[in-house]
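Of the protein chains in this complex, one is absent; all others appear in place.
In order of appearance the chains are A, B, C, D and E, and numbering begins at 1 in each one.
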Amino acid sequence: MNAMWVELKAIFDRLSIDPAVRAILLTGAGEKAFSAGLDVEAATSSGPLSKIGGKDPARAATALRRHILEFQDCVSSIEKCEKPVIIVLHGYSLGLAIDICTAADIRLCASNTRFAVKEVDNGLAADIGTLSRLPKIVSSFSWVKDVCLSARPFGADEALRVGFISGVYGNKDEAVKEGLKLAASIAGKSPVAVQGTKELLNWSRDHTVADGLRYTSVWNSGALQSKDLSSAMLSALQRRTPTFEKL
Amino acid sequence: MNAMWVELKAIFDRLSIDPAVRAILLTGAGEKAFSAGLDVEAATSSGPLSKIGGKDPARAATALRRHILEFQDCVSSIEKCEKPVIIVLHGYSLGLAIDICTAADIRLCASNTRFAVKEVDNGLAADIGTLSRLPKIVSSFSWVKDVCLSARPFGADEALRVGFISGVYGNKDEAVKEGLKLAASIAGKSPVAVQGTKELLNWSRDHTVADGLRYTSVWNSGALQSKDLSSAMLSALQRRTPTFEKL
Amino acid sequence: MNAMWVELKAIFDRLSIDPAVRAILLTGAGEKAFSAGLDVEAATSSGPLSKIGGKDPARAATALRRHILEFQDCVSSIEKCEKPVIIVLHGYSLGLAIDICTAADIRLCASNTRFAVKEVDNGLAADIGTLSRLPKIVSSFSWVKDVCLSARPFGADEALRVGFISGVYGNKDEAVKEGLKLAASIAGKSPVAVQGTKELLNWSRDHTVADGLRYTSVWNSGALQSKDLSSAMLSALQRRTPTFEKL
Amino acid sequence: MNAMWVELKAIFDRLSIDPAVRAILLTGAGEKAFSAGLDVEAATSSGPLSKIGGKDPARAATALRRHILEFQDCVSSIEKCEKPVIIVLHGYSLGLAIDICTAADIRLCASNTRFAVKEVDNGLAADIGTLSRLPKIVSSFSWVKDVCLSARPFGADEALRVGFISGVYGNKDEAVKEGLKLAASIAGKSPVAVQGTKELLNWSRDHTVADGLRYTSVWNSGALQSKDLSSAMLSALQRRTPTFEKL
Amino acid sequence: MNAMWVELKAIFDRLSIDPAVRAILLTGAGEKAFSAGLDVEAATSSGPLSKIGGKDPARAATALRRHILEFQDCVSSIEKCEKPVIIVLHGYSLGLAIDICTAADIRLCASNTRFAVKEVDNGLAADIGTLSRLPKIVSSFSWVKDVCLSARPFGADEALRVGFISGVYGNKDEAVKEGLKLAASIAGKSPVAVQGTKELLNWSRDHTVADGLRYTSVWNSGALQSKDLSSAMLSALQRRTPTFEKL
Partner (left out) sequence: MNAMWVELKAIFDRLSIDPAVRAILLTGAGEKAFSAGLDVEAATSSGPLSKIGGKDPARAATALRRHILEFQDCVSSIEKCEKPVIIVLHGYSLGLAIDICTAADIRLCASNTRFAVKEVDNGLAADIGTLSRLPKIVSSFSWVKDVCLSARPFGADEALRVGFISGVYGNKDEAVKEGLKLAASIAGKSPVAVQGTKELLNWSRDHTVADGLRYTSVWNSGALQSKDLSSAMLSALQRRTPTFEKL
């Protein structure tokens, strides 16, 4: 496994339980791309292609399955992180950029973002999360199949229209600025309320309404004992900004 | 439990099996608000906060869990009601207004409606249905997380764009008038067909397509024996408006 | 069962495993309609109504259930077909047209298309797939319930806005032309990648994200051993169009 | 609905939240039978047969479905009761006796108990719980199908061998005595621990291991804050019998 | 696919809807074996091994997957058959015998039966149903893993003790005689009741209790309208043997 992904997981696992952290903004360095997708050289040297060579196909399959599961596990650390993760995309955002993006909570982008579920053009079905999460996070299954089967590029406006992205801004700097504003606003609220909200929405996406309601009742049977409720209400009555203890 | 919610359930349980009722329109009294959300006084006197005082935390958790489950059960009576429920919102529609709204079948609103999933601002994760139903009834999971984590207000146009609402009208009166027109149109159709459609859509939302198809086949194995089919077809051939027996 | 539907299934079952076929475009003959929906005469002579006459209601229910399951099975052959199916609709596209449409992968239409989930007007709840698939393939549950409960017609623009359709074109010829272009583009890509993508998206729609990720890892443990990956990457480096062996 | 079942539910709903109650023993009056099953007269006057007469088959189906759901709901109150329910059977225990029995937590019986899943002999598939719960609470699906399809009687020893019953005693009095001893033993333990155990076992029966573990962690995040843990441990160290506060 | 399995499916599909058939007994010809398991020659000429030769591993995987799915589909026709299937085993009952056996409803055997989940000894995990059904139809997961991982033989008594088999008889003839007696008894009962019971037990095995109860209520809303109920009850009162119309 490429060290970068192992480190990504290590970081998100730490942020998940660091009481000083209340909201996370994930963005890409540089001007041109969040991620240009699969690096052919990496794929050959440390990626799937390196797992196969000369092996019995069943044994190659085991090596590949372990590799994919480990890679998925790294990217899923964003979804499993207990704190909200806002992602800001810009420029080329291909292949793995989409896998990462679907694991984040709130997706914002610059108007120059150029998306593509690029994997079929590399001869494979996307396997690090896009195909499992996309049907559950955007509106139109016809659109999902169109972009996943054709690998065609799409821009920020189309991404906004179908609900993949919930905010488009003029350029990367503006998008990051808005993302930070949103992060700050969330960080000012009760972490018991915020982190419960993330957990309950993710659980509900994957369960029936009945199971969602029951899990919620058990979750909140502990969470409602927080003094954050009375702080929040008192502050509202007194028109003060409340502060909440770390979690 | 606040008597209002127990009564709401009693009403919807009765409407559900009253053969004279074929469609229901739910709207709020007054001009300013459908619901301004959690009433701080109620929360303290009869709501969650009243369940805790001085109890062993595990015993407080039991009291809270029972309270939440009972409250959910009241609001879910709207979803479980066998007749279609059209909701018309206007003005402030915060917190519980959203919980109620997600349990209805068709959501309409006046252009002045001001929505917010307000709970995190009160120090809690919404637990009466919003977080369990919202991911399954609107388009964009990024938008859902944005409004649930930030508690920011949003208006009728945004609600329409993301599919939370399916019709916006100039003001409350117009919205109610359109809602009543829609209710009348549905009430004129076969109640066997209409109530089967509500049930099968709700079941399918929570099950795989394969389980949806099988349940549908069993449901319709009884329902297709209705004389409503031949009435409907005959009326269509004769260009008459059919009437259907009560259910 | 009407012979047409048995034949439809036979065709799609054959296309599903025919190695020469890589993408399928399904469209309707004639200018006026893709399908005007339930044929009253057919319903009476070979359809549900013909199954009932004089039978004990429990025995009629068995006959009806078998009939519905067989009919569903015919239409589901489109979804189960391993190759991507692009459907192009035009003119009247009522009732069964919607059932068929929801089983296809990518939905395109001409601007004159007039849709309706017409079944409640015929005295029944739609039972050949619409009610089971629609809540999972379009954005707004309020809209889904509106059109299914009211049977009201809607046009191409509304279908596009809610994500039911992902492309609207001036007329049937243009829509077919664009559909064929898309089919050709998909057919030029690795069939291992394309068919895996269809399967993994359909599986994921019906399972949790965790189950989606695990199934994906097992699927790709075989698929990534394809030489299509190295062909695709090599062609990309050499800026050549790759060709891929049949599947 | 027969008043007896409505009352049964009312009783169990009350016991479920009565803090003075910690364990429940359910047994039958008289010497000859726990229940001889469906009462033909009742079935005709207030049961399913009374719902049909002269109705359109689809409308009769609605009446029947509501009747079955209400009946199931009454019997399921035993399973939903938060306190453990020990059932003691004796003599004829046919039809509904089995439905009730499968909803209890611990099943004991006298050696003279004569069981049968009698419904097919009355011309119907059992619909008040037996067919839904039996495959999940006893060992052998072949045995389950044998007794459900053939309606043949089976005795206490066979019931013990296949795990349907977990204790057989000489006669009704002895069985009740042992049941009360078990109830007393359970009643002496922490109600937080006992009621949590019932809930978590029932949840786990119906969910994957992964969902069982997660729900357990949320449940116990509140329950472990109980002072019952330190009481129990301290008492163990001091070889005293602990007492626990009501719940 | 070996013609024998295609034919097996054709036969069970026909029996499933043939109104003259009410119960089915499946047994093996000859004295020595129900099935000695995988035929090495068949495996090489028409089985999995014949699908691979020289293919790209991803394309071989597609061929194998289609082969397994088709084979599973043939054997699952026994489970999907609407009529109860009693299987009687004797002698060697290895490999595929177990797959077939797990798809039947009631399992009986002669005392000389020698079972083994033999597949790991042939270098593969059993893939025609044993591993998917065995954990749901016998008592002990430790025993299931023992016999599936070790491929060790086990006899009729052990099979009875763990609940895999529900009846052991002296020899094949006696077992068949008892099986026929059971089949005759089932065939004399209401086919509406019997076939509903099979369907509801199979559905419940794979769903939560809540989903089992709901499906049951819908199923019986049609089935209880059968005149078989009144026939059965009247016959019971009059101490006559009822007869029931075909289904």
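The rule is short, and it goes like this: contacts are C-beta pairs under 8 Å (C-beta built on N, C-alpha and C of every residue); 3 or more make two chains touch, one makes a residue touch a chain.
These figures come from a predicted structure and were not determined experimentally.
Enquirer: Among D:Leu8, D:Ala36, D:Leu180 or D:Ala232, which one touches the chain that has been omitted from the display?
Expert: Only one of D:Leu8, D:Ala36, D:Leu180 or D:Ala232 touches the chain omitted from view, namely D:Ala232.
Enquirer: Tell me which of A:Ala10, A:Ala58 or A:Ala184 is the one touching the absent chain.
Expert: For the chain that is not drawn, the touching residue is A:Ala58.
Enquirer: Touching the absent chain in the whole complex: find that residue among C:Val6, C:Val218 or C:Ala236.
Expert: With C:Val6, C:Val218 or C:Ala236 as choices, the missing chain is touched by C:Val218.
Enquirer: Can you work out which residue in E:Asn2, E:Gln72 or E:Ser230 touches the chain that's missing from view?
Expert: Reading the full complex, the residue touching the unseen chain is E:Gln72.
Enquirer: What is the set of chain B residues that contact the non-displayed chain in the whole complex?
Expert: Touching the chain left out of view, chain B contributes residues 57, 60, 210.
Enquirer: Touching the hidden chain in the full complex, which residues of chain A are there? Just list them.
Expert: 17, 56-59, 61-62, 66, 192, 195, 222-228, 245, 247
Enquirer: Against the chain that's been left off, what residues of chain D make contact? List them.
Expert: So the residues of chain D touching the unseen chain are 84, 105-107, 136-140, 162-167, 182, 185-186, 189-190, 192-194, 196-201, 204-205, 208-210, 212-214, 216-226, 228-233, 236-237, 242, 244.
Convention: only the chains that are shown with their structure count from here on.
Enquirer: In terms of C-beta pairs in contact, which of A-C and C-E ranks higher?
Expert: Output for the comparison: A-C.
Enquirer: Indicate the whole-number Å distance between the mean C-alpha point of chain A and the mean C-alpha point of chain E.
Expert: For chain A versus chain E, the centre distance works out to 45 Å.
Enquirer: Would you give the residues of chain C that are in contact with at least 2 other chains, written as numbers and ranges?
Expert: 57, 60-62, 136, 139-140, 162-163, 192, 205, 210, 222-226, 228
Enquirer: Please categorise the chain-chain contact pattern as a line, ring, star, complete graph or other.
Expert: Looks like everything touches everything, fully connected.
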